[in-house]
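Left out: one protein chain. Kept in place: all the others.
Let's turn to chain A:
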Amino acid sequence: MSQEDILNPKQMPSDPEKATPEGKNKFVGFWMFLGGETVLFASLFGTYLALVRSTSGENTPENLFGLELVFIMTMLLLTSSLTSVYAMYHMKNNDFKKMQLWLGITVVLGLGFLGCEIYEFYHYIHEYGFTFRSSAFGSAFYTLVGFHGGHVVFGLSWFIALMLRNRKRGLNLYNAPKYYIASLYWHFIDVVWVFIFTVVYLLGKVG
């Protein structure tokens, strides 16, 4: 396939993310990478579960966590996963403007999630004096949730960079795989959050 066909395809195939050999490699490779990421988060969850009872003073999961805020965060992130699906739907229909729009909404929702998380950490530190260093539970909590938050930051930066880079030239067979794997990454972040919501917050409240 010539460069011209990749950058300015005469007609877009229905699966532009897998239309080139490079795209196919990225697709498989990124799924593999997510497999490794799963082990990474599994190790962090294991560490958290081993240390969740190692609290100090009043700062136990039951006392700290407020499900209201976490519920809002969950809704924001789950919805953003849905909007990124819409974006990919429009990518397959070769509707670049709508794809960018839905990705924009995804980014806004992701930023909302991030804002809530920063507020949450700030709240714990200043209202409760619950920090990364105050107990093994504190270390494990901030590391697990912070690793997820770091992934959110990276995912958002990735989306924004792609949207700005391609805003003028539209969709082609070179950037379609990039959009697609960025959205895969976003779904993965969402799945991890479902586990954090369950294992950290819900189980934390129930005790």
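Definition applied: contacts are C-beta pairs under 8 Å (C-beta built on N, C-alpha and C of every residue); 3 or more make two chains touch, one makes a residue touch a chain; residues count from 1.
One rule holds in what follows: contacts and distances are computed from a predicted model.
Novice: Missing chain, UniProt name, options "ABC transporter substrate-binding protein", "Monovalent cation/H+ antiporter subunit F", "Cytochrome c oxidase subunit 1" or "Lactate utilization protein": which is it?
Specialist: Listed in its UniProt record, the absent chain's protein name reads "Cytochrome c oxidase subunit 1".
Novice: Of the listed residues A:130, A:174, A:188 or A:201, which contacts the missing chain in the full complex?
Specialist: Only one listed residue reaches the unshown chain, and that is A:174.
Novice: Just one of A:40, A:75, A:118 or A:194 touches the chain that is missing; which is it?
Specialist: Result: among the candidates, A:40 touches the missing chain.
Novice: In the full complex, which of A:9, A:61 or A:138 touches the chain missing from this view?
Specialist: A:138
Novice: Could you pull out which residues of chain A are in touch with the chain that's been left out?
Specialist: 2-3, 6-7, 21, 24-25, 28-29, 32-33, 35-37, 39-40, 43-44, 46-47, 50-51, 53-56, 132-133, 135-140, 143, 158, 161-162, 165, 174, 178
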